[in-house]
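With one protein chain removed, the remaining protein chains of the complex are shown where they sit.
In order of appearance the chains are A and B, and numbering begins at 1 in each one.
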Amino acid sequence: MHSHPLRSEGVIFGAEYNPEQWDLATQSQDIPLMVEAGITMVTLGTFAWGALETDDGVYDFKWLRRVMDRLHAAGISVCLATPTACPPMWLYHAHPEMAMTNRTGVRLGQGSRQNWCPSSPAYSRYALRLVGRLAEEFGDHPALAIWHVGNEMGCHNTFCFCERSAADFRQWLRERYGTIDRLNHAWGTAFWGQYFRDFDHIDPPRETTTLQNSAHRLDFARFSSDRQIALYDAERDILKSIAPDVPVTTNFMVTEHISSIDYGSFAEHVDLVANDHYLIADDAQSWRELAFCADRTRGLSDNRPWLLMEHSTSAVNWQPRNIAKTPGEMRRNTLAHIARGADGVMFFQWRQSAFGAEKYHSAVVPHAGTETRIWDEAVALGASVARLAEVRGTTADTAQVAIVFDYEAWWATQLDGHPTVDFSYSTEMRSIHSALLDRGIAVDVVPPKADLSKYSAVVVAGLYMMSQELADKIVDAVERGTHLLVTYFSGIVDSDDHVWLGGYPGALRETLGVRVEEFTPLRAGESVRMQVTDRHPGVAEDELTGSVWAERLRNTTAESLAVYSDPALDGAPAITVRDAVGPTGGSAWYISTHLAPPSLAAVVGEFCRVARIRPAARVRGSHVEVIRRRGDDRSYLFAINHSPKEAFVDAAGTDLLTGEAFTGRIPLRPGDVRVIREATA
Amino acid sequence: MHSHPLRSEGVIFGAEYNPEQWDLATQSQDIPLMVEAGITMVTLGTFAWGALETDDGVYDFKWLRRVMDRLHAAGISVCLATPTACPPMWLYHAHPEMAMTNRTGVRLGQGSRQNWCPSSPAYSRYALRLVGRLAEEFGDHPALAIWHVGNEMGCHNTFCFCERSAADFRQWLRERYGTIDRLNHAWGTAFWGQYFRDFDHIDPPRETTTLQNSAHRLDFARFSSDRQIALYDAERDILKSIAPDVPVTTNFMVTEHISSIDYGSFAEHVDLVANDHYLIADDAQSWRELAFCADRTRGLSDNRPWLLMEHSTSAVNWQPRNIAKTPGEMRRNTLAHIARGADGVMFFQWRQSAFGAEKYHSAVVPHAGTETRIWDEAVALGASVARLAEVRGTTADTAQVAIVFDYEAWWATQLDGHPTVDFSYSTEMRSIHSALLDRGIAVDVVPPKADLSKYSAVVVAGLYMMSQELADKIVDAVERGTHLLVTYFSGIVDSDDHVWLGGYPGALRETLGVRVEEFTPLRAGESVRMQVTDRHPGVAEDELTGSVWAERLRNTTAESLAVYSDPALDGAPAITVRDAVGPTGGSAWYISTHLAPPSLAAVVGEFCRVARIRPAARVRGSHVEVIRRRGDDRSYLFAINHSPKEAFVDAAGTDLLTGEAFTGRIPLRPGDVRVIREATA
Partner (left out) sequence: MHSHPLRSEGVIFGAEYNPEQWDLATQSQDIPLMVEAGITMVTLGTFAWGALETDDGVYDFKWLRRVMDRLHAAGISVCLATPTACPPMWLYHAHPEMAMTNRTGVRLGQGSRQNWCPSSPAYSRYALRLVGRLAEEFGDHPALAIWHVGNEMGCHNTFCFCERSAADFRQWLRERYGTIDRLNHAWGTAFWGQYFRDFDHIDPPRETTTLQNSAHRLDFARFSSDRQIALYDAERDILKSIAPDVPVTTNFMVTEHISSIDYGSFAEHVDLVANDHYLIADDAQSWRELAFCADRTRGLSDNRPWLLMEHSTSAVNWQPRNIAKTPGEMRRNTLAHIARGADGVMFFQWRQSAFGAEKYHSAVVPHAGTETRIWDEAVALGASVARLAEVRGTTADTAQVAIVFDYEAWWATQLDGHPTVDFSYSTEMRSIHSALLDRGIAVDVVPPKADLSKYSAVVVAGLYMMSQELADKIVDAVERGTHLLVTYFSGIVDSDDHVWLGGYPGALRETLGVRVEEFTPLRAGESVRMQVTDRHPGVAEDELTGSVWAERLRNTTAESLAVYSDPALDGAPAITVRDAVGPTGGSAWYISTHLAPPSLAAVVGEFCRVARIRPAARVRGSHVEVIRRRGDDRSYLFAINHSPKEAFVDAAGTDLLTGEAFTGRIPLRPGDVRVIREATA
């Protein structure tokens, strides 16, 4: 059993609350409605710097105290944000150099959010002064459950290119490399004659003529991520010094399209991992992306319960087409996060704004008020979440499979001059996650530092950059019996973005028993065909297809599971298996193309058979998610039907949401969710 | 009978004339050719600042006087432009700060036109000095018919972001709001903590991190439009002070894709509304856009005759593919403008330039000279226009239908963070205009300030921003018997871009008898189906389809004309009708999606039936435009056949263009136009 550090009970059901946007008459309706909806915690203060410090050193905490007092009286706890995401306009006016400078040298203007340089001394001085005052005012307030530093740190201001940021970057480089020679070696400045004589000669990687030094850019990404963590730490240290017992966190943005901060490093700095997650509306199966991101968040939390700080009741406002959720979709989303380890689920925001840039972002109380589908569903959902109180503190069932995920490797895939623009690290990982999800198989998404040898199988998908240390760890796990599945463009470069020479994938080719001579990426829309050999009769398809990529590879100690049937690569290995790595080792599989979903399902199915990976439960139906949370003496099977057809799950126990008891075959209506307290945990 | 203020006779047929681009030999051919083509007025001086003021305070008016004298001798009047659109290079060199600064802070460079800051004191000082000198020189010239201030004001320099513009913007805000608190309220600065303490802290909405404060951007659009009008007024005041009897105007750009200036406000400042109109070549039915824009221009002119200052004989030069007009197309275009209220039609330009950025813009005299289709058609057209002299001073027949059009609402639809990028205000309006056009129904396109109660029907299409005042006026008209047709995303926000709460469309939901809970925009390319209910058997289609948008709505006092048949909205109202708003009121119709053209035609047909809207004439054939101009004692039916098939119009009278007399059924050849002086007006 694990426990998160919040002074609250059951599974938290909450929302971000911005009373300062509303008149008092409207505010007076809020708390009764929150009680009706079953809200147990709200986030306050996120954008309130200007309302709390109305002029330099002039504070107004009264309104916030009044709100907190009333929430406390209603039994609702508070996640109190330090309002440092959006400095007030008087401060920008006094310190114009505080604003962000973009890659082309433009200092950005007013009217948006988070427009401050992360290296600005003025920003830090004022922000930390306010954080101290806030902690003194509210650190002992009985409603206070947790501090929330800033908001979505680095969402818009990770990369600042001003001279102050340049100076900080140089200092960071000095500390990383010590001597300029070591930097020159790491950055490969011998290429294109870029040798530096002195750290003082180095700038951030501003707009330039053409392809830019990849290691220079990579280090700027590392530096910029570190800056955000340092900003967090500075606030946290002040909060801890004044209110040492209150936990501190900030809301991450673990989402398919955001890669700017290394949350793998950041997670060690928070008392509780908290995440914001929004669906990409254009993705018709966005529940798959949600499942992957929730597993990533659980991985950051080292499998301890985490907090979903923000999601939406329906549409957002920042996508090209902001698709509303269909009836039941919010409920499935919320419960899917809980299924994958969240012990609290909150919405942005409580009441839909009447003005401002996010007024078309859905909320618990819509513009149309409480006589709405959204409100009705939210109230029902609040009741459902309350019924799950006993789930709190359990964790995801031990997964047999791990996918290794690394932010630095992600950054490295975004550098200039790669074989094809069609490669996407997150797509590669998610494809395999989805293939496993469809089989009901639980997956841990783990950082490079994780212990891999405890897993039956490890997946390395598109992990372009791989340190010697990680490679050694993978090899070690395989030699000790773990089965390994590797996809193309993994293990190509070391941590300085230098290619592992001698044949790709340099870091793993011995283990895989293959040697790739050459990448042969495909044209846009082009596909490649493969023929399955006789070696693995369990593979469900005879012919496989891929896109994006192919390779010219040779087997050394592996054998081919499938060979290319296209002219240029005729008969060459496409998918390979090395049966056993060493006397007691697992098998090692390599896929040299981006397999189409049915082809990937066939290969992953065979891999699971060989590695003896078992699903959480047997399902009849498709698009059904099953996953288990387990405590010391009990277990809960979550089953979510994302399809418009009825499905059945083989399990026994009592549905916490309805109270129904089942002895084996549990029906699951279209779009429905069940949380089964299992009979025989 | 109305009259425009020009000292000219009949319908003007003219062109912009830039003799300073040509040698004297070529110039000597111009006036004889103008006489051959029936040209009665030319615009002079548009880009001549540098030719008239060759250095600071050094003037050369002789060449212009010579041209004007010769035109006068030939009976051709002059529309004299103040050449303030393009300051001379010596002035830019002396005042580099006079150049435009764009949103990213780049001060723009040489080689193009209109590159000056509208708040530049240096620009104004020099421009007004020249205007005064020009008025003194030519204010009493007998050829002078009208002054033409600048050229296409704000076409490229509406939005300047320099510090001088910033200062002007602050001053404008002070005048609008008085106190900073009122600005904070209007701008919703409580959102994202953007409270301002002082007007001095406010900048123009420059490039920023992400979504930008919508009210801030909206006010900058208002300010920038006001600046252009102020620049016009400053010139006009000088012209009037020196030559009080000469009318003054400037050429608007009423076109589907240009929204930067509020011509609804600007129109009150000119003595005669003048417009430039160019087809969008990529639009295969651009005659529909022309009809809509001509109706908009007539609306700006409050139904008085107006002047088409520029259109083209064939292709333009600034589109990606500059499609030439087909034979007869220029004639149809020109006469369509007259049909919709123009008492003068002019071309840009007289003679096609041999050099410069517009040399591939067609003209009356092409590069190839007068042995050309274009010249032949222009000469024939000049003769046709001359035959329409008696039409001058009549106005469009009183329309039964008004479409409310508002520039500020257009700007508001262009702000950040809206439900879908696929919504287009001008598309929404034009779709309904086209459906009415296809039925031969005249439409007034009117500003919010218009008297709506005089119309049988009022259309509110995608009018996102709606003041309380306009909403009251619409409701009042409906209660007095006007029928109302409203389409989705109308009446959503007030003039500060604050949402009307309680259910969309907040400004009109009581009148419509519906309450929209939630927008449910569609994916790109997605469509939605609707089933027509039994209530309106006159609707020509059983099943309707829409795209872009759908909504979750409930009827309060309305009934459904059609309901959604797609799963997520199954059976919910899609198109509603409230039969009568109050005891003597009209009906109120609401369409919650972007209907496909046949579906819209079916619904608009039924609406017209209920509202008893009649066509200008009965037509057999499709793609035929019919519209009537009417004077005190006579009327003219214009019939334009845009199709490649013969058509017939039920009317009686004499065709001014051919002299033929008809007693009932008038044949209209493919591509032909008739202007019937009606027997029984």
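One rule holds for everything that comes next: contacts are C-beta pairs under 8 Å (C-beta built on N, C-alpha and C of every residue); 3 or more make two chains touch, one makes a residue touch a chain.
Computed from a prediction, not measured in an experiment: that's the story for all the values here.
Shown as candidates are A:Arg70, A:His93, A:Arg176 or A:Arg206; the residue that touches the absent chain is A:Arg206. Within the set B:Val35, B:Ala74, B:Leu108 or B:Ile258, the residue that contacts the chain not displayed is B:Leu108. Remark: the omitted chain is touched by one listed residue; of A:Gly193, A:Pro244 or A:Pro644 this is A:Gly193. Check A:Leu91, A:Leu307, A:Val516 or A:Ile640 against the missing chain and you find that the one touching it is A:Val516. Remark: the residues of chain B touching the chain excluded from display are 18, 20-21, 47-51, 54-55, 83, 85-90, 92-93, 100, 102, 104, 106-115, 155-157, 281-282, 314-315, 317-318, 320-324, 326-327, 353-362, 366-369, 371-374, 644. Not every partner is drawn; the one left out touches chain A at residues 104-105, 187-198, 200-217, 416-422, 496-499, 501-504, 506, 515-524, 552, 567-568.
Here is the rule we use: only the chains that are shown with their structure count from here on.
Relative orientation of chain A and chain B, expressed as the C-alpha superposition rotation angle, is 120° to the nearest 5.
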